[in-house]
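Moving on, here comes chain A:
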Amino acid sequence: MNSIISAFSKGIEKSGIDRKKISMPSDVPFNPDVVKALGVDYFQIPRGRAIAFGTGLKLGNPSLKVVPVAGDLMTLGGNHFVHGARRNMELLIICVNSFVYKKIAGKPIPSTQSAFSPYSTFEEPFNFPHLGNSCGAIYTARWTALHTEELADSVAEALHKHGLSVIEVLAPGPNYYTDIDSIELELLKFYHENSTIKNNEDPKNVAIVPDEKIIVGKFTDKERPTFIDSYNVQHSKILGDKFTPHGGKNG
Partner candidate 1 sequence: MAEIRFAGYGGQGIIRSGIIVGRAASIYDDKFSTMSQSFGPEARGGACSSQLVVSESKVLYPYLTAAGILVAMSQAGYDKFEPELSEKGLLLYDEDLVKPKASRGNITPFAIPATRFAEQLGKKIVANVVILGFFTAITKVVTYESMKKAIPDSVPEKAIDLNLKAFERGYNFGLEVLKKQKEPQ
Partner candidate 2 sequence: MKADPKGVLTGSHTLTGNHACAEGAFAAGCRFLGLYPIVPSLEISERFLERAPEVGATFIQMEDEVSVLAAVLGASWTGKKSMTVTSGPGLSLMMEHLGLGVMLETPCVIVDIQRAGPALGMPGRPAQGDMMQARWGSHGDYEIIALSPSSPQEMFDYTIKAFNLSERYRIPVALMSDAYVAHLKEEIVIPHAEEIEIEPRRYYKGAKDKYLPFKRDKDFVPRMVNIGDGYKFHVTGLTHDDRGYPVMNEECQEYNVHPLVWKVRNYVDEIIEVQEAETEDAEVIIISYGATSRAALKAMEQARKSGIKVGSLRLVTVWPFPEKRVAELAKKVKAFVVPEMNFGQVVLEVERCSYGNANVIFVPHGENGVENTDDLLSAIKQAGQADKVESVIIEFNKGV
Partner candidate 3 sequence: MKFWRKPLDLDKIKISCGEIHIFKDRCKGCAFCVEYCPKDVLEMSEEFNIKGYHPPYVKNPDDCLECHLCEMLCPEFAIFVTLKENEKPANVTAEKGRK
């Protein structure tokens, strides 16, 4: 988790965006000191609601950069994710994907502490970038927690995108309101060793399959009008002068 945060911080640095304008609604508990170091506004939200909360933040004040961090996003918050992507709300979603895989590249992997994963052991996980892409996300990428440089670049790039961007980060993470105890280095290393970078791969093909290497990289990068843009355009068209545009691309 710490490596993600430092990569994220580096990403903000690279993007040149004012930290004060960044809000992070998250269902992952962050240490207050970490937040202080990041210099952002942080909200710990009930599980799964980070994106919906972020939607409110962004709509209330379009000049904010909202970065929802989602721990077990794809369970409780799946709906907010697909709809956020459809609307193209301008959010950068960091999805910390920490579910327990049984096998990767044919090898059993060290298990995390929790006996539960967000999915039962015999279930197949989502192909997350593909799902995001199919709902309309304009930027999808996947990295592991050890691809810090790439992750930072991705964050910097995505922070400048107008629309819903999603970066999936594979990392052992906390679930269920428990605290972060330690990061299992072993697992991290394992992820790193068993992944291969394939930028611009069709998201259709990047499912995490038990016997194959994890494909990481940037998969989608396109343009679409954001919710606020189309809101303004459509209402100006119909209402004309009666309508005052709301926010706009950069607030």
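Simple rule for what comes next: a contact is a pair of C-beta atoms (placed from the backbone, for glycine too) under 8 Å apart; a residue touches a chain by one contact, two chains touch by 3 or more; residues count from 1.
Selection rule, in plain terms: all candidates are chains of the complex that A comes from, given by their letters.
Here the structure is a predicted model, which is why all the values come from computation and not from measurement.
As listed, 1, 2 or 3 are all part of this complex, and the one touching chain A is 2. Looking at the complex, you find that chain A touches candidate 2 at residues 44, 46-48, 75-76, 78, 114-116, 119-120, 123, 175-178.
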